[in-house]
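With one protein chain withheld, the remaining protein chains of the complex are depicted in position.
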Amino acid sequence: MVSLIIQRTLQLVFLLFGISFLVFSSMHIAPGNPAAVIGGPTATASDIEAIEENLGLNDPFLTQYARYVGNAVQGDFGYSYQTTQPVADAIMVRFPNTLKLAVASMIVAVIIGIITGLISALRQNSWLDVSATTFALAGISIPNFWLGALLILVFAVNLQWLPVGGMSSPWYTLDGIKELILPAITLGTGSAAMIARMARSSMLEVIRADYVRTARAKGVKEKNVIWIHTLKNAMIPIITIIGLNFGFLLGGTIITEKVFAINGVGRLMIDAIAARDFPMVQGSVLLVATLFVLVNLLVDIIYTYIDPRIKYD
Amino acid sequence: MATVESVKTKDKKREKYIVTTMKRLFKNKLAIVGLVIVILQIILALFAPFMTAHDPAAQNLANRELPVFSDGHWLGTDNYGRDVWSRIVFGARISLVVGITAVSLGLIGGTILGLLAGYYRKLDAIIMRFVDLLFSFPGILLAMLIIAILGTSLVNVAIAISIWSIPTCARIVRGSVLSIKEKEYIMAMRSMGASDLRIMIRHILPNASAPIIVFATMRMATAILSTAALSYLGLGAQPPTPEWGAMISQGQDFMWSAPHLTIVPGIAIMLTVFAFNVLGDGLRDALDPNMDLQE
Amino acid sequence: MTHALLEVKNLVTSFRTSGGTVQAVKDVSFHVHKGETLCIVGESGCGKSITSLSVMRLLPSNGEIESGEILLDNEPLQQLSADQMRKLRGNRMSMIFQEPMTALNPVLTIGYQLREPLMLHKGVSKKDASQQGIELLRQVGIPNPEKRLNQYPHELSGGMRQRVMIAMSLACNPSLLIADEPTTALDVTIQAQILDLINDLKKDFDMGVMMITHDMGVVAEVADRVMVMYAGKKIEEGPVEEIFENPQHPYTRGLLNSVPNVDDPDFELEPIPGNMPGLDEQITGCRFHPRCPFATDKCRAEVPPEITVSDGHFASCWYAEKKGVELDEHSRDLAAKT
Amino acid sequence: MNTAETLPPKPEILLELHNVKKYFPIKSGVLKRVTGNVKAVESVSLKLYKGESLGVVGESGCGKSTLGRTILGLEDLTDGKIQFDQQEIQDLKKKEKKKFVKEMQMIFQDPYASLNPRQRVGHALDEVFRMHTDMSAQERKTAVMDLLTEVGLKAEHYDRYPHEFSGGQRQRIGIARAIALNPQFIICDEAVSALDVSVQAQVLKLLKTLQDKYNLSYLFISHDLGVVRYFCDRVLVMYLGNTVEMGDVSSIFKNPLHPYTQALLSAIPRPTVKAKKERVRLVGEMPNPANPPTGCPFHTRCPIAQEVCKVDKPEFIEHRENHFAACHFPG
Partner (left out) sequence: SESTIPEGAEGSGGDSSGGSSDVDQEIIYASTTDAVGLSPIMTNDSVSSSVTEQVYEKLFVRNPETMEIEPMLAESYETPDDLTWVITLKEGIEFQDGTPFNAEAVKYTFDKLRDPETAAPRASLLEPVDEITVVDENTVEIKTKYPYGPLLAALSHSNAAIVSPTADQEQDLMQEPVGTGPFKFSSWATGDQVVLEKNEDYWGGAPELDRVVFKVVPETSTAISMLQTGEVNFLDALPTEQISRIESIDNVEVTKQDGTPVYYLTFNHSKDRNQDPDFRKAVASAIDRDAFVANLNDLGVRSDSILGPQVFGYDESADDAGTPYDPEMAKQLVEENGYGDEPIKLLSANRDNFILMAEIVQSQLTEAGFTVEIETMEWATFLDTARSGEYDLTFLSWSNVTGDGSEMLYPNFHSDNIGASNRAQYNNPEFDELVEASRTTIDQEERQSILNEANQLMLAEDAAIVMYHGVVTSATDQSIQGLQMDPNGQWSLYNVTRE
């Protein structure tokens, strides 16, 4: 386990270097000049030049990158070109919202996904299975900005059960939970559907396994055959897909945060890309990538608990 | 040496691989639905100009936001007075073209990487780290960065989406290659002195095709959705291209006054994505030899 | 005559497949007595496993017992509810499978899997179950049984796992043990150990054993009686000596002549030509006739009846030699039908 | 030894192995450093004569397949020498090796896995000619048809996929592929183990026929001693990557020298109800090849092991004529 963690940390460092380089160079290749954005439409050529000089944009690319990495390894991720705020601060303000959203959606996705998956696997080819499968596929097929808008229309505007948007109350309060419901459903539906499908197929696979037949041959009760002998084995691919979906979810926050006026990292990222706010793009991408790696590390650790065959060393 | 065998059953087995796959596919009702929708979409796309009396770009500012089942515009018109049905029909073309381009580019890239990584141990670590790197970017973000570099256009959207498919495809291919590589027939080919290239192309790739085909159909769905998402973020098709995602995102402003502007393309996307997904599911089952004994 | 421990009468098991319904077991009858080992032999796909799974009522979801009777201690099993049947399994009748590598649940400890039938059927407490589990492991010859309880299957070798399987199936002192090719996947040295073990246990517990195998060597080693199956049918049945020394069915003979003899360097192989037919293949007359060197027009046209060769030795072949023994009741029935 | 008596003409040596070793590195830790080796083949020396079958027997995991693959060059040799037709081949470059590819072929265990399921069998055979000869398409087709007949299949099988064949037929295709280029030497790795007895006998007969016809040499890997006795001229017994005994079939089956061979022989279930001999029971299982015991590799399970066995590894020496064994107390 320790060696797994060490190994992943080394990989993460490598990954972060790779990502920062990729982002850095892509932002430099990309047309559009941050100084022009800051200057706005009125800026004169000299205004823009002064801004460029001020931001250090006139240095050679590698100098800029080296400077960035040099600072970053010391924990200084620079200042936003636009707001002059330290990148780390700007991100840390938004991160809790994104995390809340992602975790809530994951919970929605996992609960709905596993339950539907199980039902359709256990009642294979019944109408329950068909409707669960259809539901799952519909879930994957709805563009989530559209789903979000529909949910707002129905539950916030017409029924007024839930707020339209924003995320300002702590998550453990009633208001906080209410704020989370619609965005979490919007974001979680796609993942729920993917998890459901994975749960179904992996349950079906395991249920045909020899050891399940062994359990039956021992006279184990059907309930235990499912919950003890089948589910734990079936969980392994499900956990994998959950881990991978986390990445998908993090991508989805970009749109969900926009639709529901949530002040999160996803929105920060699009705004930063649009404004060519390099340090901000860098910072947020690095954070998201780190998170992704950590979640997958967590998944790997969970594996060792579920599946004794998996050992990392 | 005499070999006795019963001709009758063997004849039944003499079907082509594709035919058997299709037969099994047709056992799955949802998959048939999917296939029908996909075929319809292909027909729409191919014969778009014959399916509608209106030019999808022709505006008529006097006839804006007509509701569905209006005279001459059975799906109504949009805020420029353009016929929604003809936009949907021509949009089918775009969805298909973008989807197919994106998926095939991604497939080519992913397959090459996956093959190399799976086959050559030495390249594995390097390629997979690179793939991880792409993987740990959220897809939309990756696409946004790529579009930021390349500029906003459908072609670039397709490229962006294809790059975003590469890591998943590479992993899937690598996984199959790793298991196929251990099969005895590969060992047999090696013992016959076959070159690596021959083994990869002629022996590994065809056997890894099932997961790739499945991935491709499912990815079509993702590609169409992603195009829509990017259009929503203003990074998709150039107006007045009747791309479905762009139609929804534009229509959102009229969700109250003219809900059909979002609902119609929304349903079109849902149906298509649904169709490709069930088709992918069906294909997976049909291509899975373990399903042979199943009813 | 006391009733048999297990009596299977005219069992027909079929599968629903994409090509329609096929019969994998076609009208098979046999019985197992207490303290005796019945070996079922036959080539791959001839229906051995399906026969045993039918007895356990553990057929795959598309399989079904079409007709026939299965009596355990004179109790008809088909009439039991699913739950009653469940209570029998692992208790009065238990089963060992071929693949020791996949038959144990990889994510549960040996201890858990071993305790399960004890706690389930005997209502033993977890602590006692562990105690008995250790005892069982010792009985099947596993060193350090205490340590093994907390291990997972993958930490054990194939032979060890098969022993665990056996221990598990013996947990509740079953009266009938079904072993489906328990040693096929194992090395000869390990196989010898396991076969000896099953033999010893059979004696100790006075169990009836139904052993499935395709290895004539194994049959010779362990069987009291033998049943030979071909393409879903029983074609010969008899005491082990009879089968080896006086095989009646050409198929049985073919089987014996296909196995090289270690002790006889000059033994010449006489392979049976051709392959076993598929389940859905329509073959008139004797199902073996296309491969039979002695087939005549009669064989091609009519299904042979079960002929009693000698006491307890039956063969379904037109040319089986009757040894002047009276037809027993069962075969008379059959003869009447055909 | 080579005295001038009227011995039958000494057969020619086709293949000779000297202390062949094959280790698989075990990598572990964060940096994936090599922390040990699976000693799959520890030390194997053998001679194979033209036209003979040499059986290789031993328990699962003792290194039989690895040995076969190493000879063919499918695995890199860790150490030792391999001579084929008087020429050392272990260090040859890929190009030079190609010549030997034609001479050495392999038949695999699993008839279901050794053919590419997506390739028609005709094409699979055709491919062999395509790779190694410059025959025209027409010539190749004829050659493939001939091959099919040779192994007892029919021309109409040309266009079929492997799944349309039974196990025995598939194995025939495997054999056809192996003999396509007229090799001198074929390695059969458990070539009949997966087949039903009746089919197994058919295939064994076929292999014999081909051997007689083409003067083939076989390295016949098997764990079935009955088959080996029937099929082979000489036998090599392996244990934990080591050769423990080698000799003529009759000599080994009648008078095994090594206690392992003795145990192996007595463990075979005899398909006869007459003579039930008392067995030499072997306890325990084969040790882990990554961590083999010191001294004689078999001492941990040997019924007659002495102190010396734990320390000294016995040499593989000729105890009787043409009968070698590695044991301190042979007999």
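The letters A, B, C and D name the chains in turn, as written, and every chain counts its residues from 1.
Note that contacts are C-beta pairs under 8 Å (C-beta built on N, C-alpha and C of every residue); 3 or more make two chains touch, one makes a residue touch a chain.
Nothing here was measured: the structure is a model prediction, and the numbers come from that model.
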Given that one chain is not shown, what are the shown chains it touches?
A, B
Hidden-chain contact residue, picked from the options B:A148, B:I248, B:A268 or B:A286
B:A148
Using the touch definition from the top, which of A:N54, A:N71 or A:T173 touches the missing chain?
A:N54
Would you write out the residues of chain A that touch the absent chain, in ascending order?
30-34, 36-48, 50-51, 53-54, 82-85, 89-90, 93-94, 149, 152-153, 156-157, 160, 163-166, 168, 257-261, 263-264, 267-268, 271, 274-276
For chain B, residues in touch with the removed chain:
57-59, 61, 64, 79-80, 148, 151-153, 234-235, 238-240, 250, 252-257
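The rule is short, and it goes like this: only the chains that are shown with their structure count from here on.
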Between chain A and chain B, what distance separates the C-alpha centroids? Give it in angstrom.
23
Between chain A and chain C, what is the separation of their C-alpha centroids in Å?
54
Where chain B touches two or more other chains at once, by residue number:
1-3, 5
For chain D, residues contacting two or more additional chains:
166, 169, 202, 205
Chain B touches which residues of chain A in the complex?
11, 14-15, 18-19, 22-23, 26-27, 29-32, 130, 133-134, 137-138, 140-146, 149, 153, 197, 247-248, 250-252, 254-255, 258, 269-270, 273, 285, 288-289, 292-293
Residues of chain D that touch chain C when the two form their complex
59-60, 166-169, 196-202, 204-205, 223, 225-227, 229-231, 249-250, 253, 263-273, 275-276, 279, 281-282, 285
Chain A-touching residues of chain C, taken from the complex the two chains share:
56, 58, 60, 82, 86-91, 94-95, 97, 99, 102-108, 116-117, 120-121, 152, 154, 165, 168-169
